[in-house]
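Shown here: the complex without one of its protein chains, the others still in place.
Should a chain be cited, it is by its letter among A and B, assigned in written order, with residues numbered from 1 in that chain.
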Amino acid sequence: MYLRAYELTRDTLAREEALGLLAFIAAMEQGDGEFINFVDTLGRPNRTAPSSRKSMTYWGARAVWALGEATRVLGSERPDRMAPLRPALDRALNRIARDVNARHLVGGSATATAEALLGLLALQRAKPSPNVAALAGRAADLLVPLAAGAADSPPWGGHLDRPDAPWHAWGSRSTQALAHAAVVLQRPDLADAARREADGLWSRFLLAGHFPEQVAPDGRAKWFPQIAYGVSPIVEGYLALAEATGERRYAMLAGLAAGWFLGANPAGEPMYDERTGRTFDGVDGATAAGVNRNAGAESTVEALLALQAATSDPDAAVHLRFRPTGNPSASLTEVPSSRELVGPNGERVTVRRRTRREGLDVDQPSGRTGPIILTYWPAANPGEVRLATRLTAAWNAENPDVQVRMQPLPAGRSTEEVLLAAIVAKATPDVSSNVSSALLSRLVRAGGVVRLDDRAATAARLQERTTPAMLASLRLPDGGIYAFPWKTNPEMLMYNVDLFARAGVAPPRTQSELLDAFRRLARDTDGDGRIDRWALWAPVKTTWYERFYDFYPLYLASSGGTTLVANGDVVFENDAAVSALELLRRGFAEGLLPRSNFAMGRDPFTDGTVAMKIIGPWFVRELNELKVPGLRYDVTPIPAADGVDPNKRYTFADLRSIAIFSTTRHPDAAARFVAYLTSPAADRLLIEEASQLPYRRSLATDSRFSASLTRWPTLTTFARYVERTRDLDLDPDVVEIFDILSEAYEQGAVYGTVPVTQALARAAAETRKIIDAR
Amino acid sequence: MHADVRTVTRSEERSGWLLSAPYAVFLATFAVYPIVFAIALVFMRWDLVTAPSFAGLDNVELLLQDARFWRAVLNMGVFLAIHIPLQIAAALALALALNRKLAFRAFWRASFFLPVVISGAVVAILWNSLYATDVGLINRLLVRLGFAPVPWLTDPLTAMPAIAVMVTWKNVGFYVIIYLAGLQYIPRSCQEAIELEGASAWQRFRFLTLPLLLPQTILVVTLSTINGFQLFIEPYVMTGGGPLGRTYSVVLYLYTNAFSYQKMGYAATIGVALAVMIGVVVAVQRWVLGRAEAQ
Partner (left out) sequence: MTALRRTALYVVLAVAALTFIYPFLWMVSTTLKPPFEVGTLSLIPRDVTLDNYRTMWTRAPFGRALLNSALVATTITTAVLVLGSMTAYAMARLHFRGRPLLNVVTLAVLLVPGQLTLIPLYTLIVRLGWVDTYAALIVPYLFNATAILMLRQFFLQIPQSLVDSARMDGMGEMRILFTIIWPLARPVLATVAIFTFMGSWNEVLWPLLVVRDQQVMTLPQLLTVFALGGGAGSMGVSLASAMVLVLPVVIAYGFLQRYFIESMAGSGIKG
């Protein structure tokens, strides 16, 4: 639980709690891989109680699950803290292997096997190893045949420990484990196996309108007490299936199921107290009196796990607060073929049996004659248009009720003008991607965009995709997020590997090393007395956005995250700016940087005229398309001023966001589309089609994206900086401020007509004048 | 023959109104209204998205202290100081050369006039390539002749003169025609008379041709000035206003303020200031040259 919290929020407190609990778990291991469950209040282990005897069964499997997840979340970050836990884990694994290799269920139980399997899979994700994979595969194979019955015969696919044992709600994690195994082990057959219980048994639960505690092999249901840790595996199982199969309906069903915690149960009472976070143990009867208001640790944990997972999935999150209508069925053999659920605002949703197929569909009869039409404006460049075309087509295929029409933004100097003009002419689209920060504050002032962090679908996606720290700099003064941070292109120093080798230069880490590299790389190759090979392409043009490729990234590398203006004040008059300008000045003064304007459209890096350039990952795709023969390149982080802590380096990334315009008539549908555009699948496409990076947490280490990242060279290096970026300040005059800085750059660095500090002071004064004039 | 004074018939009056009504509407919408609005915008602050707010004389005050604006004005001065004499000299020389019976006269005339019909954007792109420091034609020629290449558009000293030369090149054909037309009017008799008096070619030029061409010269000066103040596409394409702001033209500054900074009120102020400046300069020019003409 705490591990999940830490994963989502990076809160160190959560991590410490987790580690404390993990230590406890490891202590419970008895030296041979078996575990006990309880200790008494004095800390003495309880070895005698039936549910605590030393064994490898439920609690043992749970322990393995916890340790496995810990390895995955914390293993690479804090190996020192994980190391002491490793021996206990290894012993437990061996113990499990003994059972599995003998083709016995762990502890004789499907539940324990499933939880052990989850632990193994977590380990496999953290550190892939053939042994672990094989063991996991065998464990999964043990689970598959346990699904008893068929679509029409009880128990409809439920996993039973033995053919005569009943199905238990609590701990029915086989589906979740199998689905997860399908993804991690890349075995689609396991996903099909996982579907059986979900499409069969669980469908009946939803059609019946409530969840039983137990189901006999002949289909008789024992409805009460319904317990939290019976519902939670269903929710997480559906979500795992959604990920394994890519079918959104599973995620929607997960949300509907998770509604149990929020009131969609026979007692009609929320089981999860959203204020205190405590969960009641369960429901004993059909009235409020039947709520078992004890809040055991297990319930709380289960509920939180399930809700956390559901609120991080946009499709689930949108369906979270529905309650079934009508009378709950008394028996599972006779359930209606559809059931309607009603949401907090009266909206209706129907789950119905799929025709000629297993499982349920979720329909949202909208009472409309035609589908909702949304207009979507992506960016104009060909890579992104291709991407947008594919994504839109995929969405339209899956969402007949919400159709998206895509119109590429017209190409021009900046899309800001286009969108602003559209606002004035009241001709805005519903959704537009490629919204820059420079535009955002203006859009918000004009009341032109919808707030996103309080809308179910986008809020869920924000939670899944970013950490609070990543969102901090995007919040407007009222705390809201008004555009979804979509893609980022952190800049790095790209260099020509061969030129470096020939000059005997290593990738520079500090600015003095960079200057030294300048000196060694600039040369006169045709003997005419003039340098014609230069070190770095620092643009000489004064257009404001050219500073993104020379001064600004060098400044950010040393400024520890400080940008240009903050709180209505000028903050760029500092050492980092001076050292950046000074470095460039020396480069130009000594003729190491080219002062010429290259012919229009020519890129001197591709033909080897300059050895380095500061650029973002989108350029990798361009390089690939240009197919320059013999150009070998690599990237390195932009050097910081000497003495600056390299871990405090930031780089410039032109963050692009997706915005929903307030002229839209379907904000919730638009939010769902935005959540789709930023889903893991869409993000993978973004990387593969456009060689650009999604603004996603832990991108470089998330196994779901490593394959996509390796599609382009050097992209993995870029990905490491996704969370260490700074964008343009959210200031309406940021363009003019960059123009002013360009003047300082020209005067101080390029032509050296004025000392750097003076140029900077002048720029600061001009900027203050602009701010004051507002 | 009817008398010149005619009675205006009803139907004529009506036709007159009918035929000219579209034009009147057009003028009102696309000419008069924008001018009025432009002047109104001078006193407003508007970023096109939010509602405009009254700004009093703030824009004017800002303009008077705006170093970048006055730099742009200075740049215009530099440009004109190079462009106008060059234009007059080149056009006059070519016109004189063409003002006689020549083989292929039409061809010469056509070649000089060619750049006039070409779009300014194309000329800017072409000359941007010509001036390119690395592979531009001009530098290649210089290197071939043994000189060092010159960074035409990135050296603060050469950038504006480079543009001035280019604009001269583009327009000279136009002024050649004007001078040629003027030259036709110099009566043959006058020329012959002076030739008979034994005046040298230079004296003929200085005392006869030049003064008689004064009206054309005034025209050249006026049109070049107006053209020069309206310089936009050349710096926009070739230098973006640099280096060190030496090629920043006033119109470019107007464009930047309107479309990059979204300061519509301020941009309109620049526009009005520009109109005023052009008016004043042209008036002064005509006055000075007019007095010369009177002599």
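Here, a residue touches a chain if its C-beta (ideal position, glycine included) is under 8 Å from a C-beta of that chain, and two chains touch if they have at least 3 such contacts.
Everything quoted here is computed from the prediction, not taken from an experiment.
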Checklist entry - Considering the whole complex, which of B:F43, B:F205 or B:F232 touches the chain not shown? => result B:F232
Item to check | Option touching the unshown chain, where B:V116, B:L214 or B:L289 are the choices | outcome: B:V116
Checklist outcome for this item: Which of A:R323, A:R602 or A:R684 touches the missing chain? It is A:R602
Checklist entry - So which bits of chain A touch the chain we can't see? => result 380, 409-413, 417-418, 421-422, 424-427, 599-603, 626
Item to check | Residue numbers in chain B that touch the chain omitted from display | outcome: 1-2, 6, 8, 12-13, 15-17, 19-20, 22-24, 26-27, 29-35, 37-38, 41, 48, 94, 97-98, 102-103, 106-122, 125-127, 129-130, 132, 134-137, 140-141, 144, 169, 173-174, 177-178, 181, 219, 223, 226, 229-230, 232-233, 236-237, 250-251, 254, 258-259, 264, 267-268, 271-272, 274-275, 278-279
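Convention: only the chains that are shown with their structure count from here on.
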Next on the checklist: Taking the touch rule as given, give the residues of chain B at its contact with chain A in the complex, in rising order.
Outcome noted: 47-50, 58, 62, 125, 128-129, 132-136, 143, 148-149, 151, 153-154, 156, 239-245, 256, 259-262
Checklist entry - Which chain A residues qualify as touching chain B in the complex? => result 414, 417, 420-421, 423-424, 442-443, 445-446, 448, 528, 530, 540-544, 595-600, 602, 609, 732-733, 735-736, 739, 743, 746-747, 750-751, 753, 773
